[in-house]
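Okay, here's the structure, questions in a sec.
Heads up, one of the protein chains got dropped from this complex, but the rest are sitting where they should.
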Amino acid sequence: MFYREVGQYKSSYPADQAIFPLSNDRIGVMIILLIAFIWPPLSGSQYLMGPILTQLLVFGLAALGLNLLTGYAGQVSLGTGGFMAVGAFGCYNLVLRLPEIPIVIDFILAGLMAAAVGVLFGIPSLRIKGFYLAVATLASQFFLLWIFDHVGWFTNYDPAGVASAPTQTFFGALTGEGRALEFLAPIDVIVSGPNATPETKYVLTLAVVVVLALLAKNLVRGMTGRAWMAIRDFDIAAEIIGIRPLRTKLLAFAISSFYCGVAGALYVFTYVGNADTEAFDLIRSFTILFMIIIGGLGSVMGSFLGAAFIVLLPPFLNIVASNLGEGTLSGAALANLELIVYGGTIVFFLAVEPLGFARMWQIVKEKLRQWPFPY
Amino acid sequence: MDAAEAQSHETERVRQFKDLILEVDGVFVSFGGVKALQNVGFSVYKGEIFSIIGPNGAGKTSMLNVISGFYKPSAGSIVFDGRDRTSASPEQVARMGFARTFQNIALFKGMSTLDNIMTGRIVKVKSNFLKEALYYPARNDEVAQREFVEGIIDFLEIQSIRKTPVGKLPYGLQKRVELGRALAMEPEILLLDEPMAGMNLEEKEDMARFVLDVNDEFGTTVVLIEHDMGVVMDISDHVVVLDHGERIAYGVPDEVRTNKDVIRAYLGEH
Partner (left out) sequence: MDLVDFLFFVEVLVGGLLSGIMYSLVALGLVLIFKASSIFNFAQGALVLFGALTFVLLTEVAGDFWMWTGWLAIVLAGAAALIMALQKLNVDGSAVKQFSDKYLPRMPIFIAAFVVIVLALFIDGGQNMWRAVFVTMLLFLMLTTAVQSPKWAIGVLLGLAVIALITDGAVTYRAFAVTLAVVIGLAMAIERIVLRPMVNQEPIILFMATIGLNYVIEGVAQGVWDADVHALDIGIPDIPFDFYGVYFSQFDLFAGLIAAALVTALAIFFQKTRVGRALRAVADDHQAALSVGIPLKNIWAVVWAAAGIVALVAGLMWGSKLGVQFSISLLAFKALPVIIIGGFTSIPGAIIGGLIVGATEKLFEVFVGIPFLGGGTENWTPYMLGMFFLMFRPQGLFGEKIIERV
C-alpha cells in the first residue's frame, strides 16, 4: 500500500542510476541517518553509543572493506585483522608523534598505510585464486601481527604491548595556545583519550563511516565495481573484455585495506580507546568474514546488517540466559553457544541464501511492493 | 590456394575487399600430446565475414583463443593491422579492438543484463576510481556509456530484460547479451564462437540478422565459428576449414562446399 514504485518514472539515466531510485527509500534513509545522528547522543546512554553502536559502526566498516574485496572482487581474504592492525598502530603512531595533524587526516593516512600493505599482500592474487588465495592471506595475518608484537616501537615500547589512544582534538595540536590555528580553538573538541565524551566519539565515528560507505556505494555502482564483479564472476572473460586483472585486483586490495585500516584506527581512537595485537587476531578476521557472509556478499548495506547480527548476538544471548534464570547457562556455555550460532548461521546462509540478509531484505521489499494484493 | 585468388571466382554474392586486417600464419598449439593446431594460417580482410568451420575437436575454439591472446602459440604469428601482436595478453588484445563471445556462455552471472553490457565499455571509460567514488566527476562519462549501451540494448531488442540478472535468462537471450557485451566494446574485429549453437530456427535467424547488421552498419569485421552449414555458406565471405588441427580447405564458400577433403572430413565423422 505505502511502499510503491508506481508513478515514479525515471526520465533520465542519472536518475535511474541514483543510489536509491525510489523516493520512499531515499526519504527512509534520510530519516534513519537523522535519527542515528541525533537520538543516541540525546539518549545519553553510554552503553548504547559505545559497546553497541560504535562497535557496530567500526566492525561494519571493516566488514564493508572486506566485502569490497571478497563480495565484489571475489578475492577471499582471511587477513582482515592484519590490515586493521596496520591502520590501528599506524594511526596511533601518527597521533603520538605528529600531534599537529587533524584526526581525520590521521585516519586517512592510517588507511593509506593499510592500503599500501594490502597491495603488497595482494600481489599473489595475480597467480592464485579461491581458497588458495585465502590461505596465502593467512600469511599477512600472522606476519603483520608478529611484527607489531615484536617491534616495540609500534606500541611506543609499552611493556604490555598496548597502544592507548592519546588525548587528541579534532583539529590537532595546532589549535593550542600560540599555535598557528589557535583561532579554531573555540570550535575544537577532544575526540580521543580519557577526556573525550562518548557523544563526540560516537558522532565522529558515525560521520566517518557514513562518508566512507557513500564513497564505497559510488564505487561499486560505477565502472570500478563492474570491473571487480566481472573478475569475481568470470576472471578469464573479464580479461578478454579488456579488464586488467592485476590492476583491478590490486585496486580492490588497496581500497579494501584502506577501509579496514580506518576501521582499525577507529577501533583504537573512538571505540575501545586502546588495542593490543590480540584485538586483531585471526578470530577477528573470521568474525568479519562471517559478517559479510551473513549480511550479504556484494552488498554495502549487508556489511552493516551482518555486523549488527554479530555485534548484537552476544548481548542477546546474555539476556536470554539471564531470563532462563541465574546459572542455567554458564559463561563458558554461552561462549560455545555463540560459536555454534555463528557457525550454524554461516552454513545456513551459504546453503540457503548466499546473498545473506541484504537479499532477504530485498525479498521483503518485493513483497511489500505487492502488498496487500499479491499477484 | 590463396584467398585473393579465390576472390576472382565471381559468384553473385562475393564482395570485394582490399585491406587485410588480420594475418594468421603457421600457428602451432598443443596440449600435452594433443596437437590442437598445426601450421594453421589464413588472412582476414577488413569488413568481411570470415568463418572457421570443422568437425568437433578440430581446433576452432583453440584458434579463437590464440587470436584473443588466451593461448600462446608455440610457433607462428598473428599480425593485426600490419603490427605483430603474437604475444599480446588478452587484455591488450581487447584494447586493440578485438571482442569475442564464447562457445559456453561466459557472462558475469551475478550481474544484470545492463551491467554485463556496461562491462564492455570498461575499455572506453576515461574516469578513474577516485572520480567514481565522488560520483559527480564521473557522472557524465557514466551517462555517456549508458547511452551507448542503451543503443545496443535497443539494437538487440532486449529492453525488457535490462535489469534481470543474466543467470535467470534463457539460453538464447544469454547468447544475445553476450553479443551485446562484445558490441559495447566497439570492436574492429568481432570473434564469435558458435553464436547460434543450441538455438531454434527463429533465434538463429535473429542472431544471423544481428551479425549481418553489425557487419553492414558499422563495417565490423566478423570471424565466426559455426556448425550450421546453411548459415555459414549464406553469410560468409571466406571460409577456412580445420580438421584435427590442420587446415584442410580455405576459400570462398562455393569452393569450400565442393572441396573433397571437406566432404570427407564431415562424412568421416559419422
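Quick notes
Read from first to last, the chains carry the letters A and B; within each, the first residue is number 1.
By definition in this document, contacts are C-beta pairs under 8 Å (C-beta built on N, C-alpha and C of every residue); 3 or more make two chains touch, one makes a residue touch a chain.
As the structure is a computational prediction, the values presented were derived from the model and not from experiment.
Only one residue in the set A:Leu68, A:Ala136, A:Met229 or A:Val268 touches the chain that does not appear here, and it is A:Ala136. The residue from B:Ala106, B:Val222, B:Ile235 or B:Val256 that touches the chain not shown here is B:Ala106.
Residue A:Ala237 is the one among A:Ala73, A:Val191 or A:Ala237 that touches the chain not shown.
Considering the complete assembly, chain A touches the hidden chain via residues 74, 76, 123-124, 127-128, 130-136, 138-139, 141-143, 145-146, 149-150, 236-237, 240, 282, 286, 289-290, 293, 324, 328-330, 332-333, 336-340, 342-347, 350-351, 354.
By our rule, only the chains that are shown with their structure count from here on.
Centroid to centroid, with C-alpha atoms defining each point, chain A and chain B lie 43 Å apart. Taken in their complex, chain A has these residues touching chain B: 13-14, 17, 215-216, 218-219, 222-224, 226-227, 229-230, 232-234, 236-245, 251, 255, 298.
Every residue of chain B that touches chain A in the complex is listed here, in rising order: 68-70, 89-91, 93-95, 99-100, 102, 106-111, 115, 118-123, 125, 127, 129, 132-135, 138-139, 142-143, 145-147, 150, 181-182, 185.
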